[in-house]
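Removed: one protein chain of the complex. Kept in place: all other protein chains.
Which chain is which? They are A and B, in the order written, and residues in each are numbered from 1.
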Amino acid sequence: MFHYLTLAALLFSIGLFGVITRRNTIGILMSLELMFNAVNINFVTFNRYIMTDGLTGQIFAIFIVVVAAAEATVGLAIVLLVYRNWRGIDSDNYAVMKW
Amino acid sequence: MSQAADVSIVFWILSFVILVCGFLVVSLKNIFHCALCLVLCLTAVAGIYILLGAEFLAAAQVLIYVGAVSVLMIFAVMLTSNLASHKIVQTNQNTMTAFFACLVFALGAVVLIGGTKVWRYATDVLPAENVLTIGKLLMTEFMLPFEVVSVLLLAAIIGAIVLAREEGS
Partner (left out) sequence: MIEHAYIIPLLQLFAFVLIVFFLRWREPLSAACSIAMIAIGWVMSIVVLIEMIGCHGVAYEAYFYLTAFASLNFEIGILVDPLTAVMLMVVTTVGGCVVIYSVGYMKGDPRFSRFFSYLSLFLFSMLGLVLANNFFMIFIFWELVGLTSYLLIGFWFEKKVASDAGKKAFITTRIGDLGFIVGLLLIAVYTGTFNFGEVFDKAGAGVIPAGVLTVIAVFVFCGAVGKSAQFPLHVWLPDAMEGPTPVSALIHAATMVAAGVYLVARTMPLFVASAEAAMVVAVIGLITSFIAASIGLVQNDIKRVLAYSTVSQLGYMIMALGLFGYDSAHNHHSAGYVAGTLHLMTHGCFKGLLFLGAGSVIHAVHTNNIQEMGGLGPKMRTTAITFMIASLSIAGIFPFSGFWSKDEIIATVQHHPIFMFFTLVIAFMTAFYMWRLCFLTFFGKPRDQRKFDRVHESPRVMTWPLVFLAFLSIFAGWVALPWLHHGYSSFVYYGEIHHAGPNYLLMIISTIVALSGIGLAYLIYYKQAISADRLAERFKPVYTLLYNKYYFDELYDLILIRPLMAFARFMWTFDARVIDGLVNLTGSATILWSDIKEWFDTWIVDGAVNGIGWLVKQCSAVLRFLEPGRVQFYVLFILAGIVVAALAKFEGAFIAARWPVLSAICLAGLLVLGLLTRFAEAGQKEIQAAADAADMNAEGQEQ
């Protein structure tokens, strides 16, 4: 089980790194997907080794997938909008609320 | 049924692919290549699911993520990015900070996991019919979340369409 958990943790870290670092917004979204997947792996692992009755983990992972899809949709729509208005999707330019 | 010893070579291959592709996703300059790597990564994750006995999830993963979301992403990439330039820097200034932070996090997580001595391992096994069980649970126990998620999907679709609509059309 440790291997799966370790894998999930590493994947999560990678995704996290990407979220923090990526300049391209779509890149951020992609890194976010990685994080989601890592979480899913985690859930499924726990479901398989810790709490097997009810398949709760897998159900939850399904929901996560669905919500992630929805979120990716809306996010990309926003990205398109941003691209249309600002001629670029460099996340450095999103510092409008900067003090 | 068993502890950590149950890892086969497939796991290693798959995890290698996942990690490598993941890293590539976050660091490649060409965003299109990133998208492609993401596809590969997600596919490998589906493989992991199968190893963990979540067949339905693996299928769903492939269908939704690889089939739809990744394609959507590729579309978005092609609609918005300046692909051809090699001079675009894809990472902002926080690279080092983030690297160390994530490194710490990862190490912390690994240590945490490794240091945990007491796992309440399950004694039961997974149900044999995975798809059937999931279907049943979705309709009985998780009815409400199921419906809500549907509504959410609807809202997302409508929202996306509203947002991405051309002006004046």
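A few remarks follow.
Heads up, the rule we're going with is that a residue touches a chain if its C-beta (ideal position, glycine included) is under 8 Å from a C-beta of that chain, and two chains touch if they have at least 3 such contacts.
Note that the structure is predicted; figures quoted are calculated from it, not measured.
The chain not shown here is in contact, across the full complex, with A, B. Remark: the omitted chain is touched by one listed residue; of A:28, A:41 or A:72 this is A:28.
Residue B:101 is the one among B:62, B:79, B:101 or B:149 that touches the chain missing from this view. If you put the hidden chain back, the residue from A:19, A:44 or A:82 that touches it is A:19. The omitted chain makes contact with subunit B at the following residues, 85, 87, 89, 92-98, 100-102, 104-105, 108, 111-112, 115.
For subunit A, the residues touching the chain absent from view are 16, 19-22, 28, 91-92, 94-99.
In this text, only the chains that are shown with their structure count from here on.
Work out the mean CA point of subunit A and of subunit B, and you get 7 Å between them. On the subunit B side of its complex with subunit A, the touching residues are 3-4, 7, 11, 15, 18-19, 22-23, 25-27, 31, 34-35, 38, 41-42, 45, 48-49, 52-54, 56-57, 60-61, 64-65, 68-69, 72-73, 75-77, 79-81, 88-92, 94-95, 97-99, 101-103, 105-106, 109-110, 113-114, 119-122, 124-127, 130, 133-134, 137-138, 141-142, 145, 149, 152-153, 155-157, 159-161, 163-164. Listed in rising order, the residues of subunit A touching subunit B in the complex are 1-7, 9-18, 20-24, 26-27, 29-31, 33-34, 37, 40-41, 44-45, 47-55, 58-59, 61-63, 65-74, 76-81, 83, 89, 91-92.
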